[in-house]
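Below you'll find the structure I mean.
A protein chain is absent from this complex, but the other protein chains hold their places.
Labels for the chains are A and B, by order of writing; each one numbers its residues from 1.
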Amino acid sequence: MSASTLSHPASAPGGSSSLKLLLPLLRLLRGLAILVAVFALWEALVVVFAIRPYYLPRPSVIFAALWQTPAPYVQGFLRTLTETLIGFASGAAFGIGIGLVFFRLRALRELVFPLFIVSQTIPVIAFGALVVLWFGNTLFAKAAIAFYLTFFPVTVNTLLGLESVDPRQEALLRSFGASPRQLMMRLQFPTALPQIFVALRLASSLALVGAIVGEWFGDTVGLGVLLLQGMYTENVVSIWATLLVSAFLGTTFYAVVAGAERLFVFWGAEQ
Amino acid sequence: MTDRVDVTRDRKTSSGATRRKVLAGLAAGLALLGSASLPAAAADLTKATLRLKWLPQTQFAGFYVAVAKGYYKDEGIDLTINPGGPNLLAENLVATGADTFGLSGGLDSVFAARDKNLPIVCIGVAHQLTPFVFVARADGPVKTIQDFKGKTVTTWFTGANHVLNAILTKNGIDPALVTIQPQQVSVTPFVDGQVDVITATRYNEFYTIKTRMGEEKLRTFVAEDSGITFPRDTLIVSETTAKEKPDLVKGFLRASIKGWKDAFADPKGAVDTVMALAPTLDRAHQEFQLAEAKKLMVAGKVPEKGLFNIDMDAVKITQDLFVNAKVISKPVDLAATFNSSFLDAIPLADRKP
Partner (left out) sequence: MSGSAPDTVIAAPRANSRTLQRGVLGIVLFILAWEGIARGFHLPAYTLPAVSDILASIWTKRQILLTAAGFTITEAVVGYVIGALIGVALAVVITLVPMTRAVLLPAATAINSVPVVAYSPLILLWFGIGMPSKFVMVALAVSFTVFLSTLAGFDRVDRRSVDLLRSFGAGRLAILWRLRLPTALPLMAAGLRVSTVRSIIVAIVTEMLGAYGGLGWVIYQAVLQIDFVQVWGAIFVASAASLAFFGLIGFAERRIIFWK
């Protein structure tokens, strides 16, 4: 009985709320178990094959480094997180907004869209000096780069989603006298939502890339700074420690976006 | 000028004196800050930034010490130190006014900037000697420069390659006979023996190689032995700053020199200051780096002429190197590019290490 409830949580009656709470916890535990297993295997491989630490340090050494000087990693985590969030939020809002505008105003879309595409072909890292010149040495400069990397996929998928609406459904709603606003809220946007969320998940990773690369333009705090510092002092342990912190940040952020997707797309499908 | 230095002991008097001095030179700049609601102390200070060539490390210890000990504040400067990064060039940021001061790449980048008409002026040189060496294995086939022939040498294609070419030419070797490759971030290819000769800064890569292989296993080749020199880590300002805010520039140099002298006198404290900003750095490496930076900064004519001395003989050697290598299209206007007047305004006794 309990096994079948576990495999079909959706069919569980409202009474088993404790099980609903337990399920994510079990998932988390399983994830942690896998993680521990991976680290144990890694540790064993390095020891057994006597891999030199310059190629691959032991995870225990990496965790020891994190434990001994946690301050820069914690500060870096918080700083990079802030930049990522600002860039992601503004990029997602702009991307969806501009997607809606392009959907409505075809002429504008045709005029500007090619420029958008061109803008995405430019490696920002080549213009470090310009970024500093335009945005200064502020947190905003990093968020701007995160924004720059984020908005485009969101725009593309918003448009794609809006255009995938079945014209017959649209005609049906129109025949019932739906206003363009109602059409958008009831049909077009909900239909586009799954597509938009695919882009948002991608964008969550891109925003982090933007924040980290942004920190390469002369900053003192942040995961990007630690990576750069580690790369050029050949501090492989510090590189790995920063990689793990970035992975933690990225995975958590991604999971939050994916969680929001399950919440909203489920609701969208019900409409 | 001289009696000013004496008053700096007392913060209050000094800031008052500075205020008058700075006000005279910077009336316009301060007018912008002159909001009545600001506390008096904040209004006294002129905001300025220093762009470094790289991230915080003891190569720049003196500047961080000077900030920590309030030496710039004593000069009426509220200094922010901005680290560098890959693809950031201090010359560019100083020329555009994004940063006030720059500790830039070296004579190479100063020449390149002037060659491209960037309005920057060099006001001091930190490292008096070529800060990098060419390293081979002591037990390997490369015993002399002549042995570079037919071997694989990696170097940075950002100036060091021209030094290498010049050394080879001076020793009668056609650089075409040497396999010269771009050097990667890591020294591992050299440690693993895939590369015969590697370029190493005395304060960074050399330390890494030394700790991984042992110093006795290494043989070094120094540019100065071939009569070539390549001073690096140059202090720069824009032409506008040099012309309009000479007191700011002098104050900056005075405070920086004090910071560096403190760093030399108390290396442990200086390493603490830097490590507080970048705790993931390796302490032993940073101590070594500061010691090496000191050697480079007090070399040459510095004992007689003081820290940050611009040695025009060395400048000319480097310029010839670049003109011959066609890195710059023509000799630059040396008088306009190098300006020692700000250093000379500080008493020599204060500048001597």
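In this text, contacts are C-beta pairs under 8 Å (C-beta built on N, C-alpha and C of every residue); 3 or more make two chains touch, one makes a residue touch a chain.
Note that the structure is a prediction, hence the values are computed from the model and not measured.
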Handout entry: Of A:22, A:122, A:185 or A:263, the one touching the omitted chain in the full complex
Key = A:122
Completion exercise
Per the whole complex, from A:101, A:178 or A:202 the residue touching the absent chain is A:202
Completion exercise
The one of A:147, A:189 or A:253 in touch with the missing chain is A:253
Completion exercise
The missing chain sits against subunit B at residues 86-87, 89, 91-92, 95-96, 105, 109, 112-113, 115-118, 157-159, 181-186, 188-189, 327
Handout entry: Residues of subunit A (touch criterion as defined above) contacting the omitted chain
Key = 30-31, 34, 54-55, 107, 110-115, 117-118, 120-123, 125-126, 129-130, 133, 153, 156-157, 160, 163-164, 166-168, 194-195, 198, 201-202, 205, 208-209, 212-213, 227, 230-231, 236, 239, 242-243, 246-247, 249-251, 253-255
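Convention: only the chains that are shown with their structure count from here on.
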Handout entry: In the complex, subunit A residues that touch subunit B
Key = 54, 65, 69, 71-72, 125-126, 128-129, 132-133, 136-137, 216-220, 225-226, 228-235, 238
Problem - Residue ranges of subunit B touching subunit A (in the complex, touch as defined) - result: 49, 51-52, 54-57, 80, 82-89, 92-93, 96, 98, 185-188, 204, 208, 212, 277-282, 285
